[in-house]
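As you look at this complex, bear in mind that one protein chain is not there, while each of the others sits in place.
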Amino acid sequence: MSKKSNQNNLLSILTAVVMLIATYMIFFSLPIMRDESGEILDNSFNIFYFHLPIAITSYLAFFVVFVASILYLKKGTHNWDVLARSSAEVGSIFALLVLVTGSIWAKATWGWYWIWEPRLTTSLALFLVYLAYLLMRQAIEEPEKRARLSAVFGIIGFASVPLSFLSIRMWRTHHPLMFGSQGSGGGGLEGTSLQLTLLVNLIAFFLLFATILSYKVQNEKLQEIITEKKQALP
Amino acid sequence: MENIISIKGLSKAFGNLHVLKNIGFDVKKGDFITIFGPNGAGKTTLMKIMSTLVEPSGGSITIDGFNIKDDPLEIRKRIGSISHETYLYSELTAWENLRFFGRMYNMDKSRLNARVDELLEQVGLGYRSNDRVGTFSRGMKQRLSIARALIHKPPILFLDEPYTGLDQHAASTFEHVLRGLDAQDTTKIMISHNIDRSLKLCNRVLILDKGTIVFNKLRTDVGSVEDFKATYESFVHE
Partner (left out) sequence: MIRSLHIAAKDLKAEFRTKQMLNSMVIFSLLVIVIFSVSFGDLLGNSKIVTQLAPGVLWISFTFAGMLGLSRSFAGELENGCLEGLKLCPVDRSAIYNGKTISNAVIMFLVEIITVPLFAVMFNYSINGLAGLAIVIILGTIGFISVGTLLSALTVNTRTRELLLPILLLPIIIPVIIPAVLATGKMLANGDISDISGELRLLAVYDIIFFIIAQLVFEYAIGD
């Protein structure tokens, strides 16, 4: 256990350092953004450097749920279930943050908190699938059944997300876009310092995810030991 | 006589809960084995593993030469199951129920129809064959469930607490029907906690407690029902 917590400590220190560098780069090292007409854009675009990495991490987290679910069904090893549920819980928070940062950005740019932009809407769908997954876990008491049934749902849910994206994109292109063609995408993200900032932020959020996940898994295991010890008491 | 069922080192755990620990016993062709045990001893889990519904965590079971993990379909073809649940569809008639399950065992049409009629007569339900099962009494449903379990003439029969919900009369009729069908020398395994009724049927007695077999003897070696009850008490502290 102590070796494991040493690893966790190292990982969290590394995450903190990279996170600091990433945040510094966003606020202090980026050149001022100008649009086509040469006017200076306000700083609201900076949230993009949080938004995109968080979004990618939330998908990564669900991919971890997917893989862990398959492995649980194949191998039946309890640890895969611990990983799946830990990743789902951490991932759902990231998915929520995607919606929050997306909304803040939308408000600053267009004056609305919510836009039905395909990628943002897909994140909403992802978040709803996560919620359903976690609700399902709460609804089942028997540990073995809970692990098995939620693994099945983890697989179904993961498969539905890319299809959701395709259908939402189809839907949006059939409606007039209220805000012109400007999406949340990285159009115009040229220049190495911008790309570098994005990359460092991406790494920072991956590390953050890995750290939280690792602590979460450890917590879950400790909790199980406690439950077991409690049951052993008369 | 050869062993038709052979169980070795069988274990089952749900998470950290060890339901079955190192179970091992053999069943010879034509045996009637009854497994007694208190609630929570693991009887139902053992039955479910033997009937391929639940996978064991460790150990092996061979039934009629087939391994339970490799050939579950072959094993299912060879077993019939009678339980306290009747496995019957209330909206369908007695005849439709038997025919449906016959079809599930891939029996061909003409042979199946004859078999269904024959079984309905044998369990004394021929006169109600076109009535919906929902209108049947508990005892009639249980008799029909015997017919259902025997539709494909299985060499092995599993009985899981078949007395649950039956009154004295229905239980006696049930035993009578079961005996009447016994011409084909089926091997039977029953789990029960009704010592009074079940002991007289079997030729070997097992006691399962806290996931292990604590007792395994021939019926002729356990004495009277009263003797066995005393033995049971000494092994199982409920």
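The first chain written gets the first letter, and so on, giving A and B; residue counts start at 1 in each chain.
Going forward, contacts are C-beta pairs under 8 Å (C-beta built on N, C-alpha and C of every residue); 3 or more make two chains touch, one makes a residue touch a chain.
Please read these numbers as outputs of a predicted model, since none were measured by experiment.
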Legend entry - Contacts of the hidden chain among displayed chains: A, B
Legend entry - Residue among A:A108, A:A139 or A:L196 touching the omitted chain: A:A139
Legend entry - Omitted-chain contact residue, chosen from A:I13, A:A108 or A:L163: A:L163
Legend entry - Identified contact with the non-displayed chain, of A:A61, A:V82, A:L97 or A:V129: A:V129
Legend entry - Residue ranges of subunit B at the interface with the undisplayed chain: 48, 51-54, 73-74, 76-77, 79, 81, 83, 85-92, 96, 100-101, 103-106, 132, 141, 148
Legend entry - subunit A, residues in touch with the chain not shown (by the definition above): 73, 125, 128-129, 131-132, 135-136, 139-141, 145, 148-149, 151-153, 155-157, 159-160, 163-164, 166-168, 170-171, 174
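Assume only the chains that are shown with their structure count from here on.
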Legend entry - Distance between chain centroids, defined by C-alpha means - subunit A, subunit B (Å): 51
Legend entry - Partner subunit B, residues of subunit A touching it in the complex: 78, 142-144, 224, 228
Inset, instruction - Please give the residue numbers of subunit B that touch subunit A in the complex, ascending. - result: 14-16
